[in-house]
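Before I ask anything, here is the structure I am working with.
In this view, the complex is presented without one of its protein chains, the others remaining in place.
All chains are identified by letter, namely A and B, in their written order; residue positions are counted from 1 within each chain.
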Amino acid sequence: MGTINISKKYTAREKAYLPAILIGMKITLKRFIEGFLFRKSFTIMYPEQKRTYSDRFRGMHFITVDPTKTENCTACFLCETICPADCIHIVADEREEENNPYGVKKEKKPVSFDIDALRCCFCGFCEEACPKDAIKLSGNYELAVSSREEAIYDLDHLKRNMNGRQEKI
Amino acid sequence: MSNLHEHEIKKPKVDLNYSSDKKPVHSDPSPEAKPLPKVTIDGKAYEFKPGDTIMQVAERYKIHEEIPRYCYHPGMPIAGTCRMCTVEVEKAPKLMTSCSTPAGDGMIVHTRSEKVLKSRTGVMEFLLTNHPLDCPVCDKAGECELQDYNFEYGPALSNFKEEKRVYDDATTKKLSNDVTLNMNRCVHCERCVRFTDDVTKTNDLVMVNRGWHKELEATTEAGLTNEYQGCLTDFCPVGALTWNDFRFKKRSWFLSKKPSLCDGCSKGCNIEVHSDADIVYRYVPIHNEMVNGHWMCDSGRNSYHSYMNPLRVTSPLMKHNGELHATSIETLLTEVKAQLKNASTVQIVIGTDATREEAALLKEKVPALIGKNVAVSYFNGTNGVTTAADDKKLDNLLKMKDLTPNTRGVEEQGLAALANGEISADVVIYFRSGRAGIPKMKADQKIILWGVWSLEEIKSLPSKNILAVIAGHATIEKAGSYKNADGIVQKFHPAIVHRGGALSAHQVVGVWQSLT
Partner (left out) sequence: MFDLSMMMAKIVVILVGTLGVVPVMVWFERRGAAWMQGRIGPNRVGPFGLMQPLADVIKFIFKETFTPRGANKFYYLMAPIIALIAPLCALAVIPFGSKAFVNGHEVILQVAQMDTGVLFILAFAGLEVYPVILAGWASRNKYTVLGALRGSSQIVSYEISMGLALLSMLVVYGSFNPHDMVSWQQGSLGFIPRWGAFVNPIGALIFWISIFAETNRLPFDLAEGESELVAGYHLEYGGMKFAAFFMAEYVAMIMASALISTLYFGGYGILPGMEFAINLISNFFAFGEVGMQNTKAVFEFISLASKIAVFMFLFVWVRWTLPRFRFDQLMDLGWKILFPIALINLVVVTIGVYYFNS
C-alpha cells in the first residue's frame, strides 16, 4: 500500500566495497593535492573579500538624494501602502519654502521615514511602487545588528552614503 | 426604556430625494395622481416627476453606473460647464448634458454608448492637459474624481505636447487658515464659487480672468471667511482645495469610514468618521436631507480634536492623598458609594450632551443605587443656553446656538434645568460627554466627574475637591440616540473603539449594581 520496494542487485565489484573506497580516496587525494600544492579553494575570505551578488539582488533599502542632499522622497505613502510586511512607517509634513529648492515639485516631505529591517521581507515592492525612484534596494547584505532597535533604520540612516553600497542605476 | 424608541422619526422608505424641493417623491404618493411619465435609460424605463433632469432620475434610481460629473453637485444649482455628464439622447442631434437636460416622457437615453464614452475620453484628455502629475503628494489621491474617471474613461495617451500651465503664485496658496488652494490642479468646475454664492450666500470666492488664465480668488483681502469652508474641500473633485487640518496627515485609502453623528451643536449633522487604528483624522458630512443636507460647519468638523486630546482621561481616577490616581472601576465605585452614603445631600447633574439612553439611566437607575433622595437635573451651559427654548439658528444654514447635541432629548426625560446654573448639594455627580459646560460651584464642594473629561478641564474647575473621575465614552465611541433641535431622533453606533479603561455609562452602572 503506497510503499515501493526497490531491490537493487549489487555486482561483485560493488559487494567487494574496497574498489569503491579506493576510487573515493583517489578523488579526495586529488583534491588534497590541489588544495595543498596549488591552493585551489572556493572560499571567499569574507571580511576582506566580499561576495558579489547579481545586479538583481535586493539588499537593504536606501533613499536617493539630489545634489543638495535633499531626499527625493515626497512622502506619498505608496511604499507604505504596498508593503506586504508593514515595515515602512512615514510621517509626512509640508516642506518649508527655504528647504525647497525645486519649488512645487517637493511640497511634501517625510518628517520621519522608518524601515523595520526585521519585518522587511525584501520583496522590492516599495522600489517598484515609488513614483520618484526615491526608495531603492541596494546590494548591501551586511545587516547584522546587536539589538532589535538598531534594525529600525531612520531617514538619516537611509540617506547616508554607506560604504560598500552597490548603488543600482 | 422601551418608550425611548417611540419618538424615532420614520425615515422615508426610499431616501433618494436629491432635488432642492426637499420632499421625498415616493414617500407620499397621492392615490388620485396621474400615471407618472417615463424615461428610458439604458434600455430600462423609469418613472419620474416632471421637471427632473436626466441626472436626477439616474441618481434617484441608482442606475448601474454613476454618470460622471464635475460641475454638477446635487446640493447646488446646475451649471452644465464641465461636459463630463453628457449622454446620448435618441433623436437629439448632439450629446446632451444629463445634469441640465430635463427628462421627457418617452425619451430614450444611453449613458454608456460608444459615442458617449468617446466624448468622455475627449473631456478627460482636455482636463488632463494642464493637470499636474502630482498624485503622490496630493491629498485628494484615492478619493479624487479626476483619478477615478480618468481610470475609467481617460485616454491612455495625451496629444498635448506643449508645456503645462503653472500658476506660480497660486501653487500653494492659503485661502484661509483652514483651506489651501493649489490652482494647478483645478479643473474649473466652479462648484466652490457656486457654493459660496448659493449655499452660504457669502460670495467670497470668484473666478477671475478667462480661458487659459482663469483663476480662483477670494473676493476679500481676508480670504475665505464663511463657516463652511470644509465643504469646499469635500466636494472639490480634485486636490485644488485641501483642508489644512487633514493636509498630509494620512492618505485617504488608509482611512476606515464609519457613520456617526456630529455632537458639536444641537443640529446633529450626519457625519462619517474617518479613522485609522482608532485615531480619528477627520469628520466628513454625509447626506441627510432631513438634517444637514450635504454640509457641515467647520467648528463641527474640527470637534474631533477634543476627543483625540492626549490629556483626555481614559481610565478611572480617584482622589488619594490629595491627588488623582488611576484605579480600577470597582475600587472607585466602592469609595464613591461610601462618600455618597455619608453625604447629607446628593445631586446628579446630567449634561445635555448625554444620550437619551444615558439620561434615562442616570435619572432612573443611579438614584436607586445611591438609595437616597437625590435631586436630578440637567445642565447645558453653552452659549448662554439653559433650556431648549433658548436655542435658535445662528445663520441660514446649519449653525445653532446650543452647542450640545441632546438638550431636547434630556428635557424629554422630565428633568428640570439646574437652578441658576449652580450646583447646591454636598456631593454632586456631574455626567457630561465633553460638550456641555461647567456649572457654577463652590471651591469646597465634593464633585464626582463622569464622562469625557480632560485633565486641563479638571484643573480649571472651581471646585478643588474632585473625589473621582469616571472615564466615559465620547459620541463617536458609543451607541445611543440624540434628539436634535428640529425634534428628529437619530440613532448612532460606535465609529471607533475607545482607548484605555473608559467605560460606557451602562457598564459603570452594571459594576455599581454588582457591588451592592
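Note that contacts are C-beta pairs under 8 Å (C-beta built on N, C-alpha and C of every residue); 3 or more make two chains touch, one makes a residue touch a chain.
Just so we're clear, the structure is a prediction, and the values are computed from it rather than from any experiment.
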Key: Neighbouring shown chains of the undisplayed chain, as defined at the top   = A
Query = For chain A, which residues reach the chain that was dropped from this view?
reply = 21, 24-25, 27-29, 31-32, 34-36, 40-43, 45
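Methods note: only the chains that are shown with their structure count from here on.
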Ask   = chain A to chain B: how many Å between their CA centres?
value = 48
Complex interface listing, chain B residues touching chain A = 132, 134-137, 141, 166, 171-172, 184, 247-249, 251, 253-254
Remark   = The chain A residues in contact with chain B across the complex are 74-78, 81, 92-94, 103-104, 107-108, 131-132
